[in-house]
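This is the structure I have questions about; it appears just below.
As you look at this complex, bear in mind that one protein chain is not there, while each of the others sits in place.
Chain nomenclature is as follows: A, B and C, assigned in order of appearance, with residue numbering initiated at 1 for each chain independently.
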């Protein structure tokens, strides 16, 4: 049981249902002395927030986070940080259908079999709304990593359905509603999304996340490898069906002479490893990529069954994201930040000290 | 620190270096009453064992496992199961080079930065030899799952470099040295591997694993989702760079109407989800796929540096697998078994009972 | 780091400072299907609440708990239960002294050395106010244990300073402000406390807790013994300096023939073990006893130092409990409930089932 906590020393535990009273989280293990305010989290929350363009759900969620503990006179104290977001946009509506139907590709069916009961309103606990707290917690990790270690974590949408971003221009990422780093592809994405919305269908996406400035030596090999924990964290995001580190699935067709990242005194000559060797950071950028499935809440009818096993036709009329991947960039960044933070706190080097190596090699 | 344990209730902790005295593991949490002997593990260990064909390393490792505790009169007692494999093939050789060099794409560099010291003989703790204990522990989980719940876990090599298996014939998997389910592709694989060995290069591979008979309801949503734990487990296997569940990365280009697995009273109509909905098993087969990178231990020279930062030319002369993916099938099966076992033990349904649902729907 | 979570499968994580915005907690792992409302917790919270007699602090804390998640249509859903108590009685006062002084026997000094910063208002995180959330979480565990397993957990004050309760009459426990089961000792306690309050001093106490109806078989031997987890849980309560199970320290002078609880077909003949054999419940009542130190917040001046190491005279003028033990009974009950709940959920018997044995023997 349980399962709502991530992280061993930087532990994030969340609660809350989509249409319940509130979402909340406890961050346990944040070191003392970090300047922290609601604004630090709000910035990232606003990036995840729905309704910021016509391409995402038009639900209104203020997503205003309150710090309830763990911060005193503007600084963290080392005690647990309690966070709360009250739910405001709980439209009262008729849930009788959703209560007795299993919608295809939703968690209704599996939750029903696990728990017997479920809060079906808006997907309850299985709603992606839960990720708001991950973003808030990630913002704390991110601030620490940036200020203390100079680590910068950034993500972008690298593919929307069939459309791939081919240029990585970080400056473009926040200039469009897709987090797309390739300005030339934005118009194509816009029309693709407009057509999709008209159709009533949805589409998958790919998000890449990169952490720069990570010192070598983070990660505990064997089971708690940095990349294994990262895979855990990223696969735990709603709708994610695949995770890659570095070359990822492309390595299947790579030869060893191509894949191995050669080293010279000036630095690594490539980064197929994605910044992780033997489960431990190498000092190169940590690079991960995830695949997000298309949402299954569609206006187009689909076959489902009801709780008695009878066939039903399911049509979703609510306000849903036609591409859940679009809003996932801040979530993926948050999860990478949480993983790195946890591994930084777990790391103990020679004689039990926390010396973090300066890399011998330049970063590629 | 730590990080050598996997599983919350079915916990597997391993120790041992490639060229050290022994490998060992403690399985903590195996329920009492399971008939268990060394043979149950040996079968799987032998499938992973090197030197069984010309396509894998010619190192000889007996990999004979001994049960030291936790089994009494042929049955598990519920107390921890201690397992030991003594290392026998420790060729004494000159390690002076490897001790001071960082080989490209090896864990030498990252271990050095983390620990300051390392057992460099044969890769020490970062050697894939460590996975022998995972296979042994997985065999215990697998036996329990099969006998108690009727779950069957099987894997196969679905791609070797550029060559894809196109037919899934389970009967073929153990008829060739590659775990390839498509007999028609075996000759091609053989000649590919022969050429590769001659060249001195290596290649990546893809392994698929499938668990059939998994009841709906296993998995703890949010962070300890069944698929997130599976991603963790599979990404923790040496050389793995990518993990997919169900449709995986293909879902990026899928529309919602295509991806969503519709349900009828007779069963699901597809399994793009890979048997997991909202982090919880749906009763469909759990399907995962992993990418393994080509080994970096090559006869062909590569650029590396030494501990002082000077450039060195690295040539590996030892006995290495030109495709580490070939022997990875039993390891992937083992990790899936451990994950399912752990989630079975963690599962508590309504009123805290362990009732595992009988699926309403037939399996696809 | 971290450390604000108790329990492996029934996990309680708390946050909140004495004079912060709120106290909160997340209960992760409560099985679905339990009828639950705020009233279930409020009853126990009210028993812990200060200001109910002249013998406890006269601070007013409403301690009104709100359920924010995990309960739907009056029943738990298996998802995390978020609880919140807003702080209402935050008197604004001058904290300049306490901010720079280390009061004797307070956590000021150790928190300062650990964290560098601290929320000094009212003791911040180290205040016993934190235990309110334990009581709320314990009430959930207690309700489950009672309804599902028929386990009853009750505590009482067995000694207040030099005055020992000699009769255990459960009906008396809630008839007096001390949770004293021996009515004949209540007048003595009242005058003792009145004198103490006049003096400005404080006194220690002993609390006993008993769980009846616990089935045999709960507890995981070696490190996670039922009694070891109980010792952990009870010693984690503010002011506790000692924990006993069964005969406790009296066993030092017992001979084996006296201590060993003989068994007959009709039942055990004694319960010196306190219901735990080899770390596992025996079916007899679980009996524990704790010692609580006198509070150190006294009107009588004591020697302390300030943050610069200079000597200071410390006088506490606030509203404090002259005997913190008086209000500790519900807290000790709560922690025992949480431990038993966690072990019930962790327990898996033969073949991995959760069969809980019916004791062969009657209970003593």
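Observations, loosely collected:
We adopt the following convention: contacts are C-beta pairs under 8 Å (C-beta built on N, C-alpha and C of every residue); 3 or more make two chains touch, one makes a residue touch a chain.
Computed from a predicted structure; not experimentally measured.
Remark: the omitted chain is touched by one listed residue; of C:66, C:293 or C:319 this is C:293. Taking the complete complex into account, B:118 is the one of B:118, B:134 or B:241 that touches the chain left out.
Annotation: of C:58, C:147 or C:254, C:254 touches the absent chain (contact as defined above).
Take subunit C: the residues that touch the chain left off the picture are 1-6, 14, 102, 104-107, 109-111, 113-117, 125-126, 130, 159, 161-162, 196, 201-206, 215-225, 227-236, 238, 241-265, 269, 272-274, 276-283, 291-298, 300, 302-305, 309-311, 346-350, 357, 359-361.
Residues 8-9, 31-34, 79, 144, 148, 221, 344-346, 348-354 of subunit A touch the missing chain (whole complex, contact as defined above).
Looking at subunit B, the residues touching the absent chain are 1-5, 8-11, 13-17, 20-24, 26, 28-29, 31-33, 66-70, 72-73, 75, 77-82, 84, 114-119, 124-125, 345.
As a convention for this text, only the chains that are shown with their structure count from here on.
Chain centre most remote from that of subunit C: B (centre = mean of CA atoms). With centres defined as mean CA coordinates, subunit B is found 26 Å away from subunit A.
The set of subunit A residues touching two or more other chains comprises 1-5, 14, 114-117, 125.
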